[in-house]
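Just dropping this structure here.
All protein chains but one are shown in place.
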Amino acid sequence: MRFLLDAEQRDFAASLDAMLTAADTAAVVRDWSRGDHASGRALWSRIAEAGVFSLAVGEKYGGMGVRPVELAVAFVELGRHAVPGPLVETVAAAVLLAGLEEAGPAERLLPALASGKSAATLTTGRYALDADMADVALAVADPCSGAPRSEATLFVTPPPGRPDGPLAAGSPLASGSRSPAPAARPDSRSSAGPGAAHRTPLRTTSSPTPGGPPPRPSLDPARRLFPLPSGGELLATGPQVSEAAARALLLARLSTAAQALGVGLALLDRTVAYVEQRTQFGAPIGSFQAVKHRLADAKIALEFARPLLFGAALTLGPADVAAAKVTACEAAYRTARTALQLHGAIGYTAEYDLSLWLTKARALRTAWGGPRECRALVLSGGDRRW
Amino acid sequence: MRFLLDAEQRDFAASLDAMLTAADTAAVVRDWSRGDHASGRALWSRIAEAGVFSLAVGEKYGGMGVRPVELAVAFVELGRHAVPGPLVETVAAAVLLAGLEEAGPAERLLPALASGKSAATLTTGRYALDADMADVALAVADPCSGAPRSEATLFVTPPPGRPDGPLAAGSPLASGSRSPAPAARPDSRSSAGPGAAHRTPLRTTSSPTPGGPPPRPSLDPARRLFPLPSGGELLATGPQVSEAAARALLLARLSTAAQALGVGLALLDRTVAYVEQRTQFGAPIGSFQAVKHRLADAKIALEFARPLLFGAALTLGPADVAAAKVTACEAAYRTARTALQLHGAIGYTAEYDLSLWLTKARALRTAWGGPRECRALVLSGGDRRW
Amino acid sequence: MDLAFTQEEEAFRAEARAWLAAHVPDAPLPSLETAEGFAAHRAWEAELAADRWSVVNWPVEYGGRGADLIRWLIFEEEYWSAGAPGRVGQNGISLLAPTLFDHGTEEQRERVLPSMATGEVVWAQAWSEPEAGSDLASLRSRARRTDGGWLLSGQKTWSSRAAFADRAFGLFRSDPDLPRPHQGLTYLMFDLRAPGVTVRPIGRLDGKPAFAELFLDEVFVPDKDVIGEPGQGWRIAMSTADNERGLMLRSPGRFLAAAEALRALWAERGSPRREEDRVADALIGARAYQLFTHAAASRFLDGDPIGAESSLNKVFWSELDLALHETALDLLGEEGEFTDTPWSEGYVFSLAGPIYAGTNEIQRDIIAERLLGLPKGRR
Partner (left out) sequence: MDLAFTQEEEAFRAEARAWLAAHVPDAPLPSLETAEGFAAHRAWEAELAADRWSVVNWPVEYGGRGADLIRWLIFEEEYWSAGAPGRVGQNGISLLAPTLFDHGTEEQRERVLPSMATGEVVWAQAWSEPEAGSDLASLRSRARRTDGGWLLSGQKTWSSRAAFADRAFGLFRSDPDLPRPHQGLTYLMFDLRAPGVTVRPIGRLDGKPAFAELFLDEVFVPDKDVIGEPGQGWRIAMSTADNERGLMLRSPGRFLAAAEALRALWAERGSPRREEDRVADALIGARAYQLFTHAAASRFLDGDPIGAESSLNKVFWSELDLALHETALDLLGEEGEFTDTPWSEGYVFSLAGPIYAGTNEIQRDIIAERLLGLPKGRR
């Protein structure tokens, strides 16, 4: 038992951190929030080059095998730098595709996801993150609802301008072209109904398809959540989808927990730096005991979320992953509240970069399993005895 | 609308406070906790002389009419001085007896309760406070359970050595004599079963009846809760009991809320005084910002419980009373936690008087309606719109 | 001690309720923090003012009804319970007007108040500066004497409403040579469209321009727009901080209405027991705040000043507001992150509560030192 990142893992974190520090991610986030994906796409490629997406893809599809610990390491850094885009969703999509019985979809789509040529979005609900820029859009019909697990189905959209469909080899990133209107599926249900089987058209333009629905505004401007139109092309169905989706959900939740921890760590660092230089009443406010204790509490919350995250990465037990998710997100949100309070009014402004982390901390709490769902999972047990 | 205590009410509080301050209530509490009621009985008489119990008794029975505001004023002071005994229970018993259709029980018992010649205990559950010293012991068969309200029954025990029973005129305080074993009631259920109709024998000895069950130990040593033996003499039955008991419960809850607020105020006062004189690291610990902020939070909690208490006294709405109960008790407990933390080890000792308030703050939380029950009542509405 | 309203007060309540039932817009107005919403809210102020409901507690001659604090509380309960719009004139009405009543000249009151009451002139506050947040006495913006008035220079920030407002008020350093920072400040009113004023709107967390930075470059202010004596600005600003304004900053009616809305949301979501405690605590907190305010108003009407206890108030309502909105967002679940829900604007606003009008940290220092008598520390 050595419950410690090894030197290689620490180096990986450090090199990602250095790359993202140099990339001025705050500016990328602001572009992305406006629907301008150019700088974000460039960053996406560098993240892929660093090997992040390969960590979610098996070796036979050009990846390095699914490596949850390294994914957690990477997503902490992605969160620390508030990197925008369907990062979690691309990981989850890769895991889902690899878990299907048919190898076809994985063979065709995974290499491009691993290499960063494609980005994927994936939804099990009503909204898909960054559906306007994702090259592959997957929708699972509500595997977590009351529906029998064997009924789960998976829809995918063909890449635009590629009539040979999503299973065509390579599936490279097309850009600048608009997707065709998706063919309506007669048996698909209304887009508003819960548990409905949705799909979303694949788009590679840098803004939502003209005439398509705009993203619903999130408090985190970088989170562009698109309502899903009805229709979609059936990719797979049956228990294989449910099983693969369950595993994908675990990885999505784990990655989100890591991202939230990174967001929290960044908020703490920035706030510590701020209170050291901000002077009121003739002293740096960081010398006031009330300020110190709030930051100490944030530190405690984050440092105890960290081992839950890596423990969950090692066991992938549903209760462990749920515990990591709720704890990292609550720690990040608590840190955000502290960061806002100690910055005062400047922290409350959208133009100050802190806001990019503050709003993300709130939004991630409910992404891929909110606090209620995660705590219920912890109580339902199912893991080995802790 | 003048939502302020008038001069008379403020004077009443001040005179009670002065009397109780002079009475060295901490020593009385320690006697009482050992089962030695002599000093407590003496204090009881002085509290009665000050008119406290008269505030729960109608004029025709020798009281001043039921006056919830003045009762709240009085119980804040009783709590502030941690006065032991079935104070709340005596108030509730008086309200219950006066609410029965038959005037007989009230006529016989209330004058002695008002004058302080008798103390009463009252229970709707499994334990009766200070049953070893109460002169009148009443038990209501579970009016709050799922049982139809019309089934509520009221039992009473005859005063010891008075074969003419509890309805005998005067019912003066006997002392030193043991109660006879109560006649078993053939239709009474087991003492352990919830919803059972119990009674408890009247005792005036200063310790529990030899051979009778001892009190179950409470964290608050002054709270001597006796399990109820089966049996009891039926005093009244039917909807009149339920209705009278409901009103008695409101007054019990209100008085407990007031007592808790008083406990919290005393804890705050004592802690403020302590941190001003306790020096560590070369300064009074009351000059440390973390200490100041914890005390400020206690102050806020208590000062916002206060208007809820008096508002509830004016409306006697069940939701208002429940809100006052849960808020005053949470504020008192929160203040107790702060008081303990800021006193450090000395506060953790039974011999230091602070402990008498600390442990009472915890115990009152669940007396006469715990947080869960009170919050549920608030949500169930039933009051006018706030 | 009673909570009973007089027949006249009940009649006042009935009149307010009836007027509101007839006039409150069916659909919510657009956000106050947008140009479109600002205009709509300004029109609503005019509608209120037309029937003397915009400033009920002002004297009749300035557009009010001469209502006392009790009637003001009644009006606010009815106002928020009716779902009426936010008040775009709040800064002027609750911050500037009390100062004018106490320290202004009759000429100033006659000139400023009626147009404030109708919303024709909307006022922004201009207190903070980049280096003077909680430590307000360290203001640097200057007022320099000139013929017939003053020239303002410097930078103000976090000026709420200033993105769309007409005029502003604040403190300026008119004598920089005095030894203590509280000395030599002057209280002035100025036009946000005067030459030399640059208004840069600032977006708050959800992007809406809820406040602005003001850059002032030799902005001329005539003597008639100085409130009180020059150099006495700090004393003037603080003297009204401790009066009923501490009571009137956030009315109980707002929180009672919000808590009822929360209860309705909770019921609509199937009354989850898991959130029961938090919903109950929001209802209880709103009730506690209402009754606390009733008690404070009663004391005030009996002639007692409202002092440091307004710090209790500030911490309580700001934490209540935040907890209430966080509970609502949690009830919304995944929908909670969207800014187009009925709860988002209130949540974002509630996040600022513990910061503005004196941070809650400062308020706790005040409670500890002034109400509990603890020794001053270095903080």
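Letters are used for the chains, namely A, B and C, taken in the order the chains are written, and counting of residues starts over at 1 for each.
Note that a residue touches a chain if its C-beta (ideal position, glycine included) is under 8 Å from a C-beta of that chain, and two chains touch if they have at least 3 such contacts.
Source: prediction; values computed, not measured.
Engineer: Among B:R80, B:R223, B:R253 or B:K325, which one touches the chain that has been omitted from the display?
Structural biologist: B:R223
Engineer: Touch as defined at the start, partner being the missing chain; which of B:Q9, B:T153, B:T335 or B:T359 qualifies?
Structural biologist: B:T359
Engineer: Could you list which residues of subunit A touch the chain missing from the display?
Structural biologist: Considering the whole complex, subunit A reaches the absent chain at 1-6, 9, 69, 268, 272, 275-276, 283-284, 286-289, 291-293, 295-297, 299-300, 303-308, 310-311, 314-315, 320, 323, 326-327, 371-372, 375-376, 378-379, 385-386.
Engineer: By the contact criterion defined above, which parts of subunit C meet the unshown chain? Give residue numbers in ascending order.
Structural biologist: Residues of subunit C in touch with the missing chain: 272-274, 276-277, 377-379.
Engineer: Touching the hidden chain in the full complex, which residues of subunit B are there? Just list them.
Structural biologist: 125, 127, 216-221, 223, 225, 279-281, 283, 287-291, 337, 340-341, 344-345, 348-351, 355, 358-359, 362-363, 365-367, 370-372
In this text, only the chains that are shown with their structure count from here on.
Engineer: Determine the centre-to-centre distance between subunit A and subunit B, using the mean Cα coordinates as centres, and give it in whole Å.
Structural biologist: That gives a centre separation of 56 Å.
Engineer: Between subunit B and subunit C, what distance separates the C-alpha centroids? Give it in angstrom.
Structural biologist: 43
Engineer: Please output the residue numbers of subunit C that touch at least 2 other chains, ranges allowed.
Structural biologist: Residue numbers touching two or more other chains: 361, 364, 377, 379.
Engineer: Could you tell me which residues belong to subunit A and also touch two or more other chains?
Structural biologist: Each of 288-290 in subunit A touches at least two other chains.
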